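All protein chains of the complex are present and in place, except for one that has been dropped.
All chains are identified by letter, namely A and B, in their written order; residue positions are counted from 1 within each chain.
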Amino acid sequence: MSRHSGISLFLMELVMMLAVFVTVAAIDTLMLVKANNLSRQSENLDRAVEYAVSAAECYRATGGGARAGMTDTGGAWTQYFDKNWQSTDESGAKFAVIMTDTGGGAQVTVNDGGESIYTLSVKAAPNEG
Amino acid sequence: MKDNGIVERKPVVGLVTLLVIFASLCLTILAVLSLSTAKYEMTLARKNADAATAYYKADSWCAGVSDELYSVWMSGGDLNAAAAKHGGKCEKTAEGYTISYVCAVDDARLLAVTIDAGGSFSVVSWKTVPRTEWTADDSIHVWTEQDEQEIEQAQK
Partner (left out) sequence: MESRSRATGQLIWILLFFAFTACVIAALLQAAMVYNNITGVLNDEFSIHTGLNYVQSRVRSGDSGGGVYVGKFDGIDALYCLEKDSDGEYTTIIYGYDGSMRELYCEKGAEFEPDAGEKLLDMDSLGFEDAGSGLIRVTCASGGSTGSIYIASRTEGGGGA
């Protein structure tokens, strides 16, 4: 009797602790997933700011985006990047840096798909240079 | 416990509980650390983005003023009045005028511009400066020349 009750006790304990562990693991997994997403978002924001600033500085110095590696698409300068922020063409792109002329200045927008991550406005003083 | 000559081992009760408590603690600590690290990263990234936006806002304003002053200079108008309109100063020099004005970037920085408007219109200086001058904290007495003299006298 005691032998059977010993194993039953162990199995009961195992099942209970399994339930506890699964609950704790579920909560912690949610936190880890959120942390991973936040980390990715902050990395994307940092890169977006860098490329937006490069485009803005290029516009300040030259009035266009060619020196920063952007392409003139008729009315706007664009540059496309894949998910690892490596330069690519439009078809395989996840991120897009778009600089549009606003008459005396430019607006630089960095998009992730259809969503804007970062926007910057710059004005050039034509008398300079 | 022996039964018919066979040694029987009872399952150790409590071992699984200990294991689960330990694993839960480790998992929770790792998850919390990851989340706090990621949140810190995000805060830093947002501050960086805000600082860049603030700088270009100030830069654009200064570029607009520079453009206006250039127009006034080209037309031979009153540079003094044009500079004063934007809180700037205009000083007469041998070559023409030196105009300077500032724009606040954020709580800690100003964007200071200096332009020479004489035979040509050129930007002499376009730089960020701190809003307040750093002053040394001399509240703690560390070491002075007097201390050195006192020690020399004591040694004599």
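The rule we apply is simple: a contact is a pair of C-beta atoms (placed from the backbone, for glycine too) under 8 Å apart; a residue touches a chain by one contact, two chains touch by 3 or more.
Computed from a predicted structure; not experimentally measured.
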| item | value |
| --- | --- |
| Residue ranges of chain B at the interface with the undisplayed chain | 4, 6, 8-9, 11, 15-16, 19-20, 23, 26-27, 30-31, 33-34, 37-38, 41, 48, 55, 114, 122-129 |
| Positions on chain A contacted by the hidden chain, ascending | 3, 7, 10-11, 14, 17-18, 21, 25, 28, 32, 35-36, 39, 43, 46-47, 50, 53-54, 57-58, 60-62, 67-68, 128-129 |
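Assume only the chains that are shown with their structure count from here on.
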| item | value |
| --- | --- |
| Chain A and chain B: spacing of chain centres that average the CA atoms, whole Å | 23 |
| Contacting residues of chain A [partner chain B, same complex] | 3, 6-7, 9-10, 13-14, 17, 20-21, 24-25, 27-29, 31-32, 34-39, 41-43, 45-46, 48-49, 52-53, 56, 60, 104-105, 118, 120-128 |
| Residues of chain B defined as touching chain A within the complex | 8, 10-14, 16-17, 19-20, 23-24, 27-28, 30-32, 34-35, 37-39, 41-42, 44-46, 48-49, 52-53, 56-57, 59-60, 63-64, 66-67, 70, 121, 123 |
